[in-house]
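As you look at this complex, bear in mind that one protein chain is not there, while each of the others sits in place.
A and B label the chains in the order they appear, each numbered from 1.
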Amino acid sequence: MKRRSFLKMSCCLGAGLALSGLGLTLAPVAAYADDMKKADALRTAVQSTTVCCYCSVGCGLICSVDKASGKIFNIEGDPEHPVNEGALCAKGAGLYQVSAANEHRLMKVLYRKPGSDKWEEKDWNFAISRIAELMKKERDKSFIVNNEKGQMVNRVQTMSLMGSSNVLSEECWATTQFARGLGFTYIDHQARV
Amino acid sequence: MTNHWIDLQHSDVILIQGSNAAENHPISFKWVMRAKEKGGKVIHVDPRFTRTSAKADVYAPIRSGTDIAFVGGMIKYIIENKKYFEEYLLNYTNAPFIVGEKFSFKDGLFSGYDPGNRKYDKSSWALEKDENGIPKRDDTLKHPRCVLNMLYQHYKRYDLDKVSAITGTPKEKLLEVYELFASTGVKDRAGTVMYALGQTQSTIGVQKIRSLCIMQLLLGNIGICGGGVNALRGEPNVQGSTDHAILYHYLPGYMPVPRAGKQTVEEYIKAATPASKDPRSANWYANTPKYVVSLLKSWFGDVATPENGFGYSWLPKCDDGQNCDVLHMIDDMYAGKIKGYFCIGQNPCGSLPNSNKVRAAMTKLDWMVHVNIFDNESASFWKGPGLDPKKVKTECFLLPATANLEKDGSQATSGRWMQWLHRAVDNPGDCLSTGAIVTRLMHKIQEMYKKEGGAMPDGLLNMRMDYLTPDGKEFDALKVARRINGEFERDVKIGDKEYKKGQPVPGFGLLQADGSTSCGNWLCSGSFSLDGKNLMDRRGKEDPTGLGLYPNWSYCWPMNRRIVYNRASVDLQGRPYNPKRALLQWRDGKWVGDVADGPWPPMGMEGGKLPFIMKPDGVASLFGPGLGDGPFPEHYEPLESPLKRNLMSKQHNSPIITIFKSDKDKVASADPRYPLVLTTYSATEHWCSGAITRWQSWLTEAMPQVYVEISEELAKERGFKNGEWVTVESARGRIDAVAMVTPRLRPLTVDGKATHLVGMTYNYGWLHPKDSGDTCNLLTTFVGDGNAGTPEYKACMVNINRKA
Partner (left out) sequence: MSDGKSILVDTSRCTGCRGCQVACKQWNDLPGTRTKQAGTYQNPPDFSCDTYKIVRFAEGKKEGSREPYWYFFADMCRHCMNPPCMSASDKDEIVQDEATGAIVYTKETKNIDFETARSSCPYDVPRQNPDSKVLSKCTMCIDRMRSGLKPACVLSCPTAMEFGEREAILKLAEERVAELKKIWPKAKAIDADEVRVIFIVTDDPKKYHTHAQA
């Protein structure tokens, strides 16, 4: 076998370097220019830490955002995180596909009229006003101040709420307030199932 | 988890039962494999040989739903062979306490059963107390009614023959597991349990877990490094969502839900606050009044006053005994009693049992509001299989939410670490966070009530949700986090220290019952320092114990304690039972190591307190009268089972489960038309109903379509080929799937008869990708655990035929 020439590039390979502040230089090699773009971009990216949105191990990840476009272009495990130490499973490693880069992400309020066979795009004003109207109507109609025994119960049982263990704790707490403030008793979510 | 992920590395024996950790919590295996490298052994008990079994030292197959029999045999083995840790049992559990004479167990039923109401009168399940109200004890453990002997009386029935006949686990495997795990009942060895939905999704799920707790207490494995009973929770923030009570039956911080029988805050507090007469018991829940009042203050602010009971009367109240859990909710929805439905980040049409019933229930709604990051089978139920959208009258909203990547806030891991997330990018499109959606909606409804009036507006108008960012658009998670942590509502002096109004309460020990503090969840109090620092956002890597506790990484409830009940890891003088893994020790008049479960000195010293501070008696309960179906776990068959009789007793199913009776709730147990046991689960590459992961090409590429795992023996019997399409059918529904013929499943001998077990995931749905198939929940039974209501996804009966 004929031995081929080597790509000659200066290379500094330190194990365990933090993701930011690498400050390495590369000799430009035409054959490789394209393939180095993403690694180069990591050096100038705005990076922030997040936590995985699947199981409850709570693996840490680093999101890299391109300064110019404001978009996430890479998500990988956080090597500093004491639990996962950079590791991720198939779902965590693919978290990029949960970002706005996924064409299937919902971006608009969708509304479906009774009996309609399609979603229509709406704005938040419509949604908030209409939902509030429906909720108030149902609450006013079905609110129970006293139960059959005459005990004060201040509840509504014709509306119910489910979810979610896939939102942040502060949102969970606000959701609890929302449901109990309106008088819901049918409140549940994934924790039970 | 009593312990945490990194701690798994310290176990000498890891029993994974009712969990497929390598697949469903893959990164946990970083630490499981590390334990193995240090010489630890891994046992996997599961109906299927999975990626977890592939890495285990011992794999024991088990019939789905029979874990109590399996663990009951272990309890018998431990007691008979004196493998228990006697010093721990005597000092830290109720083993020496005396069970009252009225308690009995006969033919599968404990004393006090009322068959008409399917409920127990629990008054006979009591411990004997002395004249001072302190439990009587016999430290010689000779008294025939001492808890340890009663425990043995109960479990000596679970002999190897019987256990093997029920579980299908070969006897030699049972013994191998029992011997190996029981080897941890000594001071210098630790055994841990990793469990998940394989235990909980059962009509006897809570008791299955209690049986594991009893086993661990006998071996002295609770509260120690490398030990514990570790629930591997299934969702990214299910710990947080549970802590904050998106559940009908309690309030944030695990305080009981207000019920009609408790009309005033005083009545509520009296009933919710346990008492102990034992001076050695810390009885932590004696602090309940402080937590309740502080919660009401955080919700209602200045309008919550002592005069109006801090607004307690405004809270909705269930009737006494009323059950509003998810199965009752769907049952009522199907009966047309529920008109409006708010569904956040969940896909019930794929993830709840008996999907045909759930999907039909949705059509009865007047309106549904769905909040999610992708469309799913629930939001779009109205165009689902077999439905004519024109005939579905439900008005539907699908609101676009931001994903984790786009939010600030915290998530609590299974190990109770509250970790802060940082928003990486702005909201895409019109997306809003769930927090902003519920807050803006609440504001709108409040505005309408202010303007127009309406039914009982007080509680609604007083509910304080002032969390929007200054532009009125988004949710200020940091502000909410601070409110959850708690703040001083006025300048106060506690002890000799003064606190200013508006300062964060730096720990729940400072919460007050007079309205001077607010706190949205007492467990989280301490997540901010007095000077306002968000401790959830810490990234310190210091590890002073060398055990991987990382006390300066994020914040861990309660009080940054990384392993709960840790005072059970030391002897009466505060010396660690295992000095090589010294989680805690009493040195120079103070505790060193993890944050101790309370400041009191060791038990053997003046002022010492018992370690299980959340229990009124201060000790862990081998005899546990708190649950609805008995103080000792007992095996009952799943609602649908291959057996006509329960080999343990005349009581076939759990005596306290709710039997739903709609026309969709067909049950076919021990029915020759459905001879195969089905168990259901999720794969690594998808998440739950696949509502998020099926939209991702890297994941659907790896796991594209619905499949049913079947043994080579069953395939041979029925003539199925690997990769061909088959139809799986139960009394409730049918579904097509690709047959995955595998040596990893095998028939088990149950009650002397070969019993086939098959398995499916609930990862798929009709919406996307179009050829991916549908959910296995079309087959499962609509029945829940007697205590917790968790559906019995793990066991039902089906048949399989070649696809027509």
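Keep in mind that, in the parts below, a residue touches a chain if its C-beta (ideal position, glycine included) is under 8 Å from a C-beta of that chain, and two chains touch if they have at least 3 such contacts.
Every value quoted in this text rests on a predicted model; they were computed, and no experiment measured them.
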item: Selected residue (touches chain absent from view) among B:386, B:495 or B:743; value: B:743
item: On chain B, residues whose C-beta touches the chain left out of the figure; value: 22-23, 26-27, 29-30, 33, 49, 51-55, 59, 683-685, 696-707, 722-723, 738-744, 746, 769
item: Chain A, residues in touch with the chain not shown (by the definition above); value: 1-15, 17, 19, 22, 24, 26, 31-32, 34-36, 38-40, 42-43, 74-77, 79, 84, 86-94, 96
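Convention: only the chains that are shown with their structure count from here on.
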item: Gap in Å, rounded to a whole number, between the CA centres of chain B and chain A; value: 23
item: Residue ranges of chain A touching chain B (in the complex, touch as defined); value: 48-60, 63, 65, 70-72, 75, 80, 82-85, 87-92, 94-95, 97-100, 102, 104-117, 119, 123-124, 127-136, 138-140, 142-143, 145, 147, 149, 151-193
